[in-house]
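Yeah, one chain of the complex is gone here, protein chain that is, but the others are all in their spots.
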Amino acid sequence: MNQADRIPGGLVNRDTPMDFSFNGKKLQGYQGDTLASALLANGVRLFGRSFKYHRPRGVFTSGSEEPNALVELRRGAFKEPNSRATVIELFNNLEASSQNHRGPLNFDLMAATDLFLSPFLGAGFYYKTFMWPAAFWEKVYEPIIRMSAGLGSLSKLEDPDCYDKGFLHCDILIVGAGPAGIIAALAAGKAGAKVILADEDFLMGGRLNSELLEIDEMLGPDWARKAIEQLSNMKNVRLMNRTTIYGSYDHGVFGALERCADHLLHSDGKPRQILWKIYSKKSILAAGAIERPIAFGNNDRPGIMTASAVRAYVNRWGVLPGKRTAIFTNNDDGWATAKTLSDRGLEVTAVIDSRKCDPVENIPGASIIMGGKIVNTAGRKRIKSITLANGQIILCDCLAISGGWSPNVHLTCHQGGKPNWNPDLNAFVPGVNLPKNMTVAGSANGFFNLQSVLTEGLKVANDVLHNLDIKASKIKVPSSSDDRTKSSAFWYVKESTKRGWVDLQNDVTVKDIKQSHAEGFRSVEHMKRYTTMGMATDQGKTSNILGLAIMAECTGKTIQNTGTTIFRPPYTPIPLGALAGRSRGKDFRPYRLTPSHKWSEEQGAVFVEVGNWMRAQWFPKIGEKAWRETVDREVLATRNSVGVCDVTTLGKIDIQGKDAANFLNIVYANAFGKLPIGKVRYGLMLREDGIAYDDGTTARINDHHFIMTTTTANAVLVFRRLEFVRQCLCPDMDVHIISTTDAWAQFAVAGPNARRLLEKIIDKDYSISNENFPFMACGEVTVCNGTRARLFRISFSGELAYELAVPARYGDGLIRELMKAGEEFDVTPYGTEALGVMRIEKGHAAGNELNGQTTALNLGLQKMISQKKDCIGKILAQRPEMNKEDEIRLVGFRPINKGDRLVAGAHFLDKGVKEIIENDLGWMSSVCYSPILEDYIGLGFIKNGNKRIGDTVHAYDKMRNNSVDVKICSCHFVDPEGDKLRG
Amino acid sequence: MIINHPVLGPRDASEFVYLGDASLIDRPDPSDKNASELFYEYQYLRDNLAGPMQELWYHEQGDRSWLVVTRNTITHEISNVELARSIARSRGRSK
Partner (left out) sequence: MSFSAFKILKEGLTGNRGWTPHWREPSLKKEYDVIVIGGGGHGLATAFYLAKEYGITNVAVLEKGWIGSGNIGRNTTIIRSNYMMPGNQPFYEFSMKLWEGLEQDFNYNAMVSQRGILNLSHSDGQHDAYARRGNAMHLTNSGAVLLDKSGVEKMCPFLDFDNARFPIKGGIWQQRGGSVRHDAVAWGYARGADMRGVDLIQNCEVTGFQIKNGICLGVETTLGPVKAKKVAMCVAGSSGILAEKAGMRLPIESHVLQAFVTEGLKPIIPGVITFGAGHFYVSQSDKGGLVFGGDIDGYNSYAQRGNLPVVEDVVEGGMAIMPMIGRARLLRSWGGIMDMSMDGSPFIDRTHINGLYFNGGWCYGGFKATPASGFCYAHLLATDDSHALSKQMRLDRFRSGAQFDEKGVGAQPNLH
C-alpha cells in the first residue's frame, strides 16, 4: 500500500480503500478520490502527452475544465477515450490508460515533433503547404495527419450500455451546489417552491470542499454537508449530484446529463446515464468560477497546476502535489495556497507575485518576491526548478499558478448573449442579454468573497421567489469571511524566450497568437480557427480568456471590444449514447403492424418496411427458391382465381358534415358534389403549386358522410393538409374529419372468384350481385353473422375486386375466415410485391409516379381537373413551364428484345445520341416482370410520350450495366378495356 | 421551445409541426383576373422577417388544432398564440 504522497485530512473515506490500475500498474486509493487525486497520491505526475507536440503533461486542475489529464477509461466495448482524470470518480477495479503516445507514456516516439519540428509546426502551418504534388495530400500527407489526430480511440464495438431519457419540471432550477447554490436552495426550498439543485460533482458543496473557510463557525465542508442533508429532507427539493446542466435552451428548457453508473464497475444493465430535459419557470446560475493560469516559458510541465487545484488536492483529497511548492500569482487568491501549505507545515519555497504591492500573507520560510516573474522552468517529466526574470533559479517540485478567476458564464451565453468585461475584477461577468428568467449568483456573477456570495445568493433567491409570487421564508444570511479578491491584468511574461503555453490541449502558444495577429487573423473568431485555440475537448475553459487578452494587447483594443468566441452547448461533452437513449437498434422507430401480421407470420411471409409499417412482401411456399417464383405465382393465382391482400396501411379519413361534399371539391381536383350515395370515386389531389400530390378513392356512405383513402406514404400528410384547409381556409365549413387508418382493418379481395368468396363471408341480408353492387359501389354490410363491415368495389389490380373493411380488432379473425372460405377457390394471400406487379400491369400510377415532381398532365390525368370548380392547385397548375408542348408523359415500356431485363431508374435517350444529360428525355419509374405477358414491363416518363407510342428509345442504365432498347407503348398492359372490372 | 396552446396550456414545440408564414391563411380568390400573379406571390414570396412574425403550427401530437403563433425569429420569444381558425375568420375567411 504505497500512497507516498498521501497526507492526513480531506474528505476521502480511508475505511474504504480501492484498487485500480493505470497503464497496467496496480495502485490503491480511497472512496471519494478522483482518478487524478488517487494517481497524485501514488506519486504519479506524468498523465499523458499533448496533442501536437506530444509533450509530457501532468494534471493541471481539479475539475471538469481539465485540459491535460485525459485518459482512456475502461476496456473493450466499454472503453471511453478522452476521459478527464479529474472528474472520474474512483471505483474498485477501475482500469485506465494514457492516450496519444507511440511507445510507452514515458518514452513517446512522437515527442520528436516537439524536439525537432516545432518551429515549422506553428499556427496554420498546414494551410501553407502540403499542396504539392497534388495527389500527395490524400495519399500521403492527410493519412499521416489523420493518424496523429485525435487523442483517444473508439473501440469500434457497439456501445453496450443503455441510457434513459426523462423530463422534469420545477419552479426553480439551481445550477451549481456551491455556497451560492446551496443558500438559494435552502431559501427556495423552505419557501415551498419546487426546486431542483444540480451539480456536476459527486459531492455537493462546490469550492467549500476544497477550502478551509468557515461559515457560521463551521468548516465549509461541514456546513455544506449539513445543508444538503436539510435539503434532502424537503419533499419539494430534488438534489441531483453527478448531474451536469449542459445547455440552456429556449423558454426555460435545460438539458441535463445525470451520470448514474459511471462511478461503478458494472452498470448491471441499468441505465449508465440519464438525459434529462428540465422545464423550469426560473433558473439561478450558481456555477462558480474557473481559475486561469499565466503564460510563460515552459509553463506546461508535469507538476504545474492551478493554485486552487493544489489547495483542492491538499484540503479535499489529502494529497500533497509537491514537497517543495512554489506559487506564482497575479492576485490575492494565489496566496491562499501558500497559506494552506504553510499552515500545515508543508514547504513553500517561494511566492512570486507579479504585482508590486505588499505581501498578502506571511509565509515563513518562503522567498517572497513581489513584482517577480517566471520566465522558464526545468524538468521535462516533472518540474524541478523555475527561473525568474532576474535570473534567480528556485528549486521546486510543484508550481501553483494563479492568473485570476473567470466567472463561469457559459450558460448565460447559450442563447446569443455576450458577457461583459469588468476591468475591476479582471473578468468577464454575465452580460445583459441573459436567457429569459435566468439570474446569476455567487462567483458566477463576479462575487469572489464568500460572505458576499452568501448574502447575494440569498438575495437572488428571494427575488426569484418574489417573481414567482411565492412568499419567501425568513432565512438568516450565514456569516463568513475571506477577503482575498484583489486581482491584476497580467496575462503572460513578455521576458520569456521559451514557448509559453496558452491552450494546453491543442498546444497553442503565446507565439502562435502573435503570429496569428501578424498574419491578419485578429478577431477572436479568426484567431480561434487559425490557431485552434479553444477548440479542444476543454473548449478553452482555462485558455480562452488568456488568449483573447493577449490578442487584445497585440491589437491595442480593449478586452471588451475584443470580446469572446461564442459559448455553445454542451458545457462539458456528452456521450452520444445518452443523446440517443432507448431509440437504439430495432427500437429506433416504432413498429406499426397490420391486423393480419400475426397470421402472415404464421404463413411464413417475408416482410418489408413501408415507413414504420411492416407489410407482407410475399408469401413463399415451401420449395420456392426465388422471390420471383413466389410473386409470379401470387399474381397468376389472383388473376386466375382469387387473391387476398391486407391494405390496412392506406390512409383512411372519415369526413362528415353538411359541407363535406364542398370540402372534397376543394381538396380534390375532380368533382365530388354529385357523387351518389353508395358510390366510390377515384380522386386526384393536387398540391397548391399544381403538382400531383396524392390519389385515392373516396366513398359516399351517406349524404354528409364520406370516407377518403390516401396512399400509405401520405396518410399523415394528407390528413394534416385537410385540417389546414378545414381550419385555416374554410373555418366556417360544417365539416369534421378524423383519421381512421388504424381503426379499420381492410383487405383487398381480387380475381374472377372474388364475388363468390365474399358471398360466403357477407351476411345474406346484403346482395353483392353485379346489379346490386356494381363497379365502384360501396356500402355498409355485416359479415360472419353480424360483424359490422364496409364493402367497396374498387380495384387496384384490374381484376373483379373489392375491399372489405372491419373494425381493426376483427382483422385477424376476418383474414382467417376469408382464407377458410376461400379454400375451395385456392385463395392465395398476396403481398406488396404482387400488388405492385398487378398495378403496373394495369398502368396505375403509384408513389414512384406521384413523386412530388409530376403534374396531372405528366400523369395523363389532366382531364380530372374539373373546369367547373376551384380546387387546391388549380391556378398554379396552369403555369406555362408546366404545360409545355413536349412535357414528359407517363407511358408504358417493353423491351425490344423479349427477355431483356428492365430496371427502374434508367434514363431515356434517343438512340444514337451522345450520352450526356442534355439529351436526357425522362426516366423509368416502375418496373416488374409480368407473368401474364411473360416479359418485363415498365412505366416511365418521357418527353412527348403521348405522341411517341410505338417509338423505340434507349433505356440508359450505366449504374447497373443494363442499358437496353425499349418500345414506347400504352401503360395499360393487361385488360386495357377493363372488362374484368365490371363483370 | 414551449408553445402556450390557448386551450391546452404550455406544450413542448416537438408536439407540433411547422408550416410557415401565417399569410398562407390568405389564399387569393381564384376568380380574380390577376389570379396567376396573386397565387404566385401567395405561394412563393415571403417577408421572411428577422423579428416577430406570425406563423402556422399544427398540433399533430395533441388536439390537431392549427395555431397562429407570434414568435420573434431572432430571440425565439413567443408573444402570442391563437387558434388559427379565429384568425382565419377575422381575416374574412368563411366557407
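Brief remarks on what is shown
As written, the chain order gives the labels A and B, with residue 1 at the start of each chain.
Please note the rule applied: contacts are C-beta pairs under 8 Å (C-beta built on N, C-alpha and C of every residue); 3 or more make two chains touch, one makes a residue touch a chain.
Please read these numbers as outputs of a predicted model, since none were measured by experiment.
When the omitted chain is restored, the residue from A:140, A:157 or A:357 that touches it is A:157. Annotation: of A:357, A:566, A:738 or A:949, A:566 touches the absent chain (contact as defined above). Among A:253, A:472 or A:559, only A:253 touches the chain left out of the display. Seen across the whole complex, the unshown chain contacts subunit A at 51, 78-82, 119-120, 122, 125-132, 134, 137-138, 142, 145-147, 149-159, 161, 165, 247, 249-250, 253, 255, 275, 277, 414-416, 511, 515, 518-521, 523, 525-526, 529-530, 532, 535-537, 539, 566, 568-570, 573-577, 579-581, 583-589, 608-609, 687-691, 693, 847-848, 851-853, 876, 879-883, 903-907, 915-918, 920, 923, 956-960.
With the whole complex as reference, residues 1, 12-14, 17-21, 37, 40-41, 43-50, 53, 55, 71, 73-76 of subunit B touch the missing chain.
One rule holds in what follows: only the chains that are shown with their structure count from here on.
A straight line joining the Cα centres of subunit A and subunit B is 28 Å long.
The part of subunit A that touches subunit B in the complex is made up of residues 249-253, 279, 415-416, 436, 659, 662, 688-689, 716, 720, 723-724, 727-733, 870, 874-876, 878-879.
The residues of subunit B lying in touch with subunit A in their complex are 1-2, 12, 17, 19, 24-25, 27, 30-31, 35-36, 39-40, 43, 56, 58, 60, 64-66, 75-78, 83-85, 88-89, 93-95.
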